[in-house]
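Omission of a single protein chain aside, the complex is shown with its protein chains in their original locations.
Read from first to last, the chains carry the letters A, B and C; within each, the first residue is number 1.
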Amino acid sequence: MKEKVLLLYSGGLDTSVMIKWLQEQQNFDVLALTLDVGQEKNDLQRIAAKAKKLGAVKTITEDVKDKFSEEFVAQGILNDGLYLDKYPLSTSLARPLMSMEAVKFAEQNDCNIIAHGSTGKGNDQVRFEVSIKALNEDLTVIAPVREMNMNRDEEVEYAKLKNIEVPNGGKYSVDENLWGRSVEGSNIEFINEGVPEDAYKWVLPIEKSVDKPVVLSVTYSGGLPVELNEKQMPLKDLIAELNYVAGQSGIGAIDMIEDRVVGIKSHEFYECPAAITIITGHKYLESLVLSKRESQLKKFMDQQFADMVYSGLWFDPLMDHIKVFQQSINAAVNGMVKLKLYKGNIIPVGVESTNSLYDMSVSTYGKNQTFDQSKAPGFIYVFGSQTIATRKVRKKHLEEMIIKE
Amino acid sequence: MKEKVLLLYSGGLDTSVMIKWLQEQQNFDVLALTLDVGQEKNDLQRIAAKAKKLGAVKTITEDVKDKFSEEFVAQGILNDGLYLDKYPLSTSLARPLMSMEAVKFAEQNDCNIIAHGSTGKGNDQVRFEVSIKALNEDLTVIAPVREMNMNRDEEVEYAKLKNIEVPNGGKYSVDENLWGRSVEGSNIEFINEGVPEDAYKWVLPIEKSVDKPVVLSVTYSGGLPVELNEKQMPLKDLIAELNYVAGQSGIGAIDMIEDRVVGIKSHEFYECPAAITIITGHKYLESLVLSKRESQLKKFMDQQFADMVYSGLWFDPLMDHIKVFQQSINAAVNGMVKLKLYKGNIIPVGVESTNSLYDMSVSTYGKNQTFDQSKAPGFIYVFGSQTIATRKVRKKHLEEMIIKE
Amino acid sequence: MKEKVLLLYSGGLDTSVMIKWLQEQQNFDVLALTLDVGQEKNDLQRIAAKAKKLGAVKTITEDVKDKFSEEFVAQGILNDGLYLDKYPLSTSLARPLMSMEAVKFAEQNDCNIIAHGSTGKGNDQVRFEVSIKALNEDLTVIAPVREMNMNRDEEVEYAKLKNIEVPNGGKYSVDENLWGRSVEGSNIEFINEGVPEDAYKWVLPIEKSVDKPVVLSVTYSGGLPVELNEKQMPLKDLIAELNYVAGQSGIGAIDMIEDRVVGIKSHEFYECPAAITIITGHKYLESLVLSKRESQLKKFMDQQFADMVYSGLWFDPLMDHIKVFQQSINAAVNGMVKLKLYKGNIIPVGVESTNSLYDMSVSTYGKNQTFDQSKAPGFIYVFGSQTIATRKVRKKHLEEMIIKE
Partner (left out) sequence: MKEKVLLLYSGGLDTSVMIKWLQEQQNFDVLALTLDVGQEKNDLQRIAAKAKKLGAVKTITEDVKDKFSEEFVAQGILNDGLYLDKYPLSTSLARPLMSMEAVKFAEQNDCNIIAHGSTGKGNDQVRFEVSIKALNEDLTVIAPVREMNMNRDEEVEYAKLKNIEVPNGGKYSVDENLWGRSVEGSNIEFINEGVPEDAYKWVLPIEKSVDKPVVLSVTYSGGLPVELNEKQMPLKDLIAELNYVAGQSGIGAIDMIEDRVVGIKSHEFYECPAAITIITGHKYLESLVLSKRESQLKKFMDQQFADMVYSGLWFDPLMDHIKVFQQSINAAVNGMVKLKLYKGNIIPVGVESTNSLYDMSVSTYGKNQTFDQSKAPGFIYVFGSQTIATRKVRKKHLEEMIIKE
């Protein structure tokens, strides 16, 4: 009886080649698991049929968009999750969910091995392997791309040899889910020029974006978006709609040079129209309802979160502590933000909240202000005292040093 | 003989009223000091003449644009200085310089008192008073607006009474220098609507901005921009040119709800086309030349810097330590960034540096890659070990707890 | 009818003088509130009688040791709360509780004013006033010592005049509760010598401390000490017992130069035998059960906590978020620590926990070790790669610069 391996199967070239390789080179029985996390090509039945045709002994498919949006993306929102202040962690957030599903089905199907399609120089191998092992240390994880050590050309050759369909024009390496689209490779690897237009898909380049401002409102409750234009909708639908609308307005294209977990700098392109819009609105609302101290500590926590999720540490117990902190602080993040989307810009055009700390009667320079200005000199006296004293002492010390010499 | 007071005189309504008030209500001799920090209305002679006419016993004027750009704004660039990740600290950076000049001229002219035009509920009073006291603790600082406790209407009335010209249409409270324009008050105080178009001056609203992308290059050396489109120019000129070009492309308008030093939330509007462009380019270049560890520590330092400058602590000795750190880390920030400016967007279209840490042969997914992928599993094994172990132990503990109960 | 003021009355000189001053100078009716937070002189009836005799129209007393230990000190333990890594926040933690009680009784007795005994240059005025205002912004808070502006000599004179008993030998200013004893003033203000022996009371100076090691065990559950020597006891009793035992062994004397909230450096002496012992044990246990990432983030949070509590910000909503984080992370802090107390030293002599992350089979250099050493080179290759690459690039750049010149 053959050893069984559960393969995270996307339907693409890499993992299709893998089905063959795992069977023929490694003598495994392959179970193909395909998940719908909101990617565009999500005809699960067609993908499963392809796996079957390539020899998979069993195919499993599942729509996990609810789970993904409510348990993973939601944390990305509460944490204003942006790696290096830019990348909304779209792929990073999906990997732990996929690992969790893979472990579940591996256990149900008595597979001791899970195979994934990542290479040996990226982040995803780290995310898959740490997540899977954290959930079930007894499972073995293999990454055939890394172990086969084929480059793109060799892979295509092998595919042709095995009668595996090679998709047209797939010059970029792409990963998609409802929180964003990651694009790598080919011309994006050149940093001395901009990202080529053919890498864009969800976002219209500014030049081609809709030439009319779109004003919309997002209502947040406990830090999560619950209404779009005052219409309540499930998070996954709200995201889908925003991906379209904001993408049409040229919003969410991200060009960055990033530091991978494995210490490599890479040039990446992301398209995350909904993510960027939702996080921008969330932050603007936070600036209204959180105190300065809260904002500062939250920002520190946000950075921890982003770094950990990016690095594949979703299942680290530290995450639990971060989550309760963020849930507590987001309890005050309620209200509505109106945003004007226009040619790549997200412009706030109104915000309101029952938790607002903005008090016009305090801040105004006009009439009827209520801040007691006579208290300011006392504040300044105390606030500046150590700066003034330190400077004086240091200056005197310097002068004495000079006199001595 | 009357006591002498040195007044930081801008030529505007507030400080014009003050000349009268200091003379007539307080019986002081007023020396009016006017500085050119790059504001639009910088006809120093005309302003001095106005002061004279209002009764100032002496007027002093000085163009400090070089000093401002090279000693203050330069630090803002090296530190990627953005308060709350948004505001480039334009006014904040000018206040310590103005304080320094005021102290110098007060000492030269035997004035024991310095008067400034700030209110009792803003940040500027803190910046002026801490800075002046840090430089010379024996000086007295007064803020007539705060002490008079007049609101705008009363001030206008007083001005009319004293034959002081009341400027037309000055519905906003504005402060300008070459690093940016701050706009407060009037309709900006309403947070349930966007910033009104009449608050814009340096930046064209997106709808009206130039409808053609502008591609330009900024060359940085030691972290400072030294060339625009490969033409060397002094920092102040480079900034002036960028203020124009980027402003025409709709770049640099900032709407934010901010936390003032005195604990008040206020709604502010800034226009900083050059600052936003230069800092964006600087950060993009940093992402190429700094290691992840460097970036992380620098970011922490950047936040310290922004918070301190915003809070008026420029002359705190801690600043000296931050400066040497930033000078050291910026020594590697050399190279050229090409940016496409278009309708509010700053899009990187190429970057190069002799300090580049981007190595395509390492990061590529194509042929001829040099990263040793066989090392990855060892890394992941060690990197994930504590996450995996902690999770296992916690889970076991939880199970034991449940069994006990 | 006279205005009523609720006075936090300790029975000491300062607040006794205040009863007179508030009646006679300010024409108030005084209600005296005395709380037992674990100070030595806690004969509440005697203190109340004294207040009555001095003219208080009403006296209120309450034993709040349970509330203090379980709701305030407990947080100090979970957060390893040490200001500047040294001071266990004993007085700082009691102030918000006292404020809370004062507000409660003020509301119950229709007092609009609360008076406290703090000076105008210390921390306690900040703690009382921010706490009281945070709980009920409509209350007025007064600090007669600050407003009277008497120094010690004048106060004694005034006391004699009013027939108020002046305690003997009270050369130091002392505050006590079950979490520690704070001693200030007199010779402690000289920093060119050590703390004089007569400032010691709870701790025996090393020379005089018990000359025999005491070994004891503290058992923690959810981060809180629940057993001493395997005997379960309420937190307040466990603390009381440890204060005695550890104090006899010379433990818990703290000499520090600290930064007050109001920007002043002061020289302080504290005696906190139980606090130092419990926190030391707590930290040692944490080093066993928390992962490195957890420890690092917790430490950052601990510092936030200590700084906020010290600064009087107990009732800031940010505290709620810190509390849930700390509760979550402390859930793993279970186990027993054995400590040898001897002549000022706390020496760990054994630790155990069902949450232990220490795995001798992994860490040992002996036989039967299970760590896969063959993985180490892969880890080092990746872990060091950016350090190596950065150094190489910088060096090359420097050389090119030199060649150019």
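Assume contacts are C-beta pairs under 8 Å (C-beta built on N, C-alpha and C of every residue); 3 or more make two chains touch, one makes a residue touch a chain.
What you see is a predicted model, and the numbers here were worked out from it, not measured in a lab.
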{"item": "Option touching the unshown chain, where C:K104, C:K133, C:K201 or C:K323 are the choices", "value": "C:K133"}
{"item": "Touching the absent chain when the full complex is considered, from C:A49, C:V362 or C:M401", "value": "C:V362"}
{"item": "Residue touching the undisplayed chain, where the options are B:G12, B:P213 or B:P317", "value": "B:P317"}
{"item": "Hidden partner chain, residues of chain C it touches", "value": "84-85, 119-121, 125-126, 129-130, 133-135, 137, 146, 149, 151-153, 173, 184-185, 189-194, 206-207, 213, 250, 255-267, 284, 287-288, 291-292, 295, 312-313, 315-317, 338, 340, 342-345, 347-352, 356-360, 362-367, 369, 371, 373-374, 376-377, 379-380, 383-384, 387-388, 390-392, 394"}
{"item": "Missing-chain contacts mapped onto chain B", "value": "259, 262-264, 291, 293-294, 297, 300, 304, 308, 313, 316-318, 320-322, 324-325, 327-329, 332, 382-383, 385-386, 389"}
{"item": "Where the missing chain touches chain A, by residue", "value": "289, 291-294, 332, 334, 354-357, 359, 372, 374-379, 381-383, 386-387, 389-390, 393-394, 396-397, 400"}
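Keep in mind that, in the parts below, only the chains that are shown with their structure count from here on.
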{"item": "Interface residue identity across copies chain A, chain C - same or different by half", "value": "same"}
{"item": "Centre distance in Å when chain A and chain C are each reduced to the mean of their C-alpha atoms", "value": "41"}
{"item": "For chain B, residues that touch 2 or more chains besides their own", "value": "291-292, 356-357, 359, 374, 376-377, 379, 383, 387, 390, 394"}
